[in-house]
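To start, the structure under review is shown below, and the notes come after it.
One protein chain omitted, others in place.
First chain written, first letter: the chains are A, B and C, and each begins at residue 1.
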Amino acid sequence: MNYLIQLTATGIAIGAIYGLIAMAFALVYKSTGLINFAQGEVAMMVAYLTWAFAGQFGSGLIGVAVFTIVAGMVLGLVIERLLIRPMMGEPIFSIVLVTIGLAVILRSLVLLIWDASPHPMGIEAASELIRIGNLNMRAGQVFVIGLMGALLVASWAFFRYSRYGIAMRAVADDDRTALLMGVNTARVQAVAWAASSTIAGMAGVCFAALYDISPDIYSIGLKAFPAAILGGLDAVLGSAFGGIIVGLIENMTGGYMSSTIKEISGFVLIVGVLMIRPSGLFGQREIERV
Amino acid sequence: MRSGNFKQNVGELIALTDSKSVATWSCLLMVALIGAPMVLDAHLLGLVTVILFTLVGALGLNILMGYTGLVSLGHVGFLVLGAYGYAVTVGIHGLHPLLGFLMAGIVPAIAGVIVGAPSLRLKGIYLAITTMAFAFIINTAILEADFITNGSSGIFLPRPTMFGISFKSDAAFYWLCLFFAVAALAVTLNIRRSRIGRAFMAIRDNDIAAQSMGINLIAYKLLAFVMSAFMTGIAGALFGVYLSFVTVEGFTFHLTIEALAILVVGGLGSALGVVLGTILIVLLPEITGVLLSLTGDAAQEVMATKAFEVRNILYGVIIIGFLRFDPTGLVGIWKDVQRTWVNWPLKY
Amino acid sequence: MNIKSLPTTLGLVAGLLLGTATGALAEQQGITDTEILIGEVLPVSGPPALLGFAHTLGVKAAAAEINAAGGINGRMIRIIVEDDGYVNSRTVEGVRKLLTVHKVFALTSLSGAAQGLTVLPLVRDSGIPAISPIGIAEELHTPLVPNIFVVGSTYDAASEAIVRELSALNPGKSWGIIVQDDEYGSLTHQGFDRALADLKFDVAYDDKYTRGQRDFSSEMLRLQASGAELFMMGGIIAENVGMAKELERLGYDIPLGSSFVGRVPAILKLMGDAGSNLYATDYVVPEQSEKGIAFLEKLSGFLTEDEMAATNRYTFTGYIAARAMFEAISRCGAEPTWDCTIEKLEGLTDFETGISSPVSFSADDHFARLELGLMKANVDVLAFEPVK
């Protein structure tokens, strides 16, 4: 029983990181209809920037948190302004390819500026052990679960009740008509990119704090793909849940089957799910009436 | 000189070329390519060989993405299956290389049916991700099935001997790749002007409309996957033979991105574009090397240890640059140049 | 050019420009009156640069040492490094370039094991003397390849050694093992299995993970649940760190065995206290041994401070390989040729470098197996120290 609880707890912790990145995927998809293939790379870049910041100015938690948010927002805005907005009106596929190009650039940039070796993130607080019942958790693991929970509630309320949130959903559905309603769609999309990069950045920093910083952090983006798809690309909340599900399934297959299956379990899962529900578990089906 | 581009019947429209000069130049190029090993040094010959077998794979992807408009991010999966199809047949069981090449096409083609099946239900990004998932699953499957594939140990591949000809030398292997590249190009060009090709392009432009015109969506989408996978598989086998050693590690996800870059840079859906794109992308490292050697010492210092990174950044920049400033790719530029050449000094 | 391998080279020659080919036959490539050109293909970019770059430093130091003493019979050594980023196709390109564009005289590295296998036919057919201290795959030395020499130890031997040593220190204890899903992992497991067949201990946990995996929570939990008392970590760097830290979280403090592959200071820095029970075997001396300290002292004379910070065990292995190669070339006297160099390498017996057991090759064995020694991590100084 304890074994199962342990598996569940750590599965939720890693799932929360996937979930955050999946939320980031969904945010961009929802407001622009795009998949940002550089999402994992954005997370990595923010983590590296934060690492460099912590190296310079110390690893005070508040300082690191503020910097992460600022770095994420700035990175998101820069990407949107330099790469995405000029592509407005081009086919979706072309813009998706632009993000693939961005992914390649960000990966190499990290190696160019820093180096290829793993380094400790330097946030000691994250690796402190916390005892809950009879299981040990790292403080960072508990934090990331809490962070995802908080962002989950916040974004639910945002999209449900805030007028800006509703406007974002409207832009996602039909940006031209949103324009006619007086929405500055470019600004909405910029905000979505900023928010997405910030959330991804938080996930990147948490991951780096738990598992060290190294140039292959971007691969959490690959793990979050199945999560986002599973939840439904257009469902921000669904994606977060998708992350938890993928984390849990990974840990269950790892804990009861084998480790090699664990690493692809997410992909196997989505292939199965997509065959049955082509828009994911929580995704909106195309409304055929209109 | 022609004063314009007029087609008077369908035959002219679908002809491979209506221009004598294009035909002449193609023949000259062919002769030059056949004679290349006599002139090029080993390094350059190696590069041209890489271009040739990369071209086979890129043309394969082009059938799926360029012609039929189905996005695949898992083409490296077909590539690795092709390499293993050949390696298991020839490298492990010692069967005839011809059978190996056949398997290199058939195995991925079968996988193509399996991967293609979701394309009937999924569209766009969802399909792209399913294909990507496939690439990851294939890798694990090959590693796990070590009783067939030698697992992680990899398979040694000697250069083949077929019909009494040994392809051991670089020149001979080059000619083998040239043969496959020309064959792939011929197939691609001819698909384009056949009923199948027109069906593919109809699906690309509007699959619902295509269906209403009597095109069997299921059959043609699967056919596109099968043909694409077959060609990509052949490229995988050639790649494996070139490396002389096949492991899963040799086929990274990066290859998929490289293939996408080729199509984007060259110009999606155009065979000429794929050729130009392949040449540019394969030669990119050499080009950057030359360019950076022209710069100062400081840059060369960076190049000494960070050459790969600089190159990759350039890679990304080129992809984005083409998408942003010239979505028609190199083939578009080529056509512009041609037009300017013919019409100069008039605009059009 | 090597006369014996001429028939096999004919294919290559056909691919060469005729003039260049005859030119190459006339005089030995890579050698001038003042210079000997040595080539290496290695990952000096990307994550594996950690080992590749450290290796180049060892070779650089060895060359600097020789050059400072007047070079090899008056010729200075110049080294050309081709970066392959650990990608097989780029290794092929790199070796091709070294052979035909730079026209080097000898190769002091063939990159990693899988990369070495990939370029094996190319290097073999060219006839160039090559020594491989990093990629130690069986096919590189058995059956004998006339011009390729291998120095060091195999992964399976290292794994077998550590399992034996740790079993001897902890008699009767049960083992757990996890390996990477690649060639390195399967060799590690082979070594483990050989020790198992001999010592017949209990194996409580046995698993395989996917390359690049970072989160080992479920695996380490299974290890703990299995009750294994000794653990063979078959990862390289980030993976071993992940496992050790996970075990620390679970509060499961057992002796951890690892191969020499990831035995670099970076790993200890990353592990922190979690690495306090980490053991390894290696065929080069640990940094914290007498010989190790002396060697690093010597290196600092040839390398900059930044470079010294990047040194690790691969600097040691690179140095050993380079010294052996240079020794063989110098024994050829004024007009070294490929044939002569290969012959002199084969004649190398008990060649001392001071940082490993002596290097010996023979005409029918091109693999110098160096003795493996047990060492333990010292997390306070971020280095390994001998165990005895």
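We take it that a residue touches a chain if its C-beta (ideal position, glycine included) is under 8 Å from a C-beta of that chain, and two chains touch if they have at least 3 such contacts.
In this section, contacts and distances are computed from a predicted model.
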Tell me the UniProt name of the left-out chain, picking from "4Fe-4S dicluster protein", "Branched-chain amino acid transport system ATP-binding protein", "Phosphoribosylformylglycinamidine synthase subunit PurQ" or "Putative acyl-CoA dehydrogenase".
-> "Branched-chain amino acid transport system ATP-binding protein"
Among the chains in view, which touch the chain not shown?
-> A
Thinking of the whole complex, not just what is shown, which of A:150, A:179 or A:257 touches the missing chain?
-> A:179
Against the hidden chain, chain A presents residues 89, 163, 166-167, 169-170, 173-174, 176-184, 284, 287, 289-290
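By definition in this document, only the chains that are shown with their structure count from here on.
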Taking each chain's mean CA coordinate, chain B and chain C are separated, in whole Å, by 36
Centroid distance [mean C-alpha coordinates] between chain C and chain A, Å = 38
Go ahead and note the Å separation of the Cα centroids belonging to chain A and chain B.
-> 33
Would you pick out the residues of chain A that each touch at least 2 other chains?
-> 111, 260, 263-264
Counting only residues that touch at least 2 other chains, which ones in chain C make the list?
-> 45-46, 49, 181, 210
Interfacial residue positions of chain A with respect to chain B in the complex | 35, 83, 86-87, 90, 92-98, 100-105, 107-109, 111-112, 222, 225-226, 229, 233, 260-261, 263-264, 267-268, 270-271, 274-275, 278-279
In the complex with chain B, residue positions of chain C that touch it | 10-12, 14-18, 20, 44-46, 49, 53, 83, 85, 87-89, 92-93, 96-97, 99-101, 114, 117-118, 120-122, 139, 181-183, 185-186, 210-211
The residues of chain C that touch chain A in their complex are 45-50, 178, 181, 207-210, 212-215, 217-219, 221-222, 225, 237-238, 241-242, 245, 249-251, 266, 269-270, 272
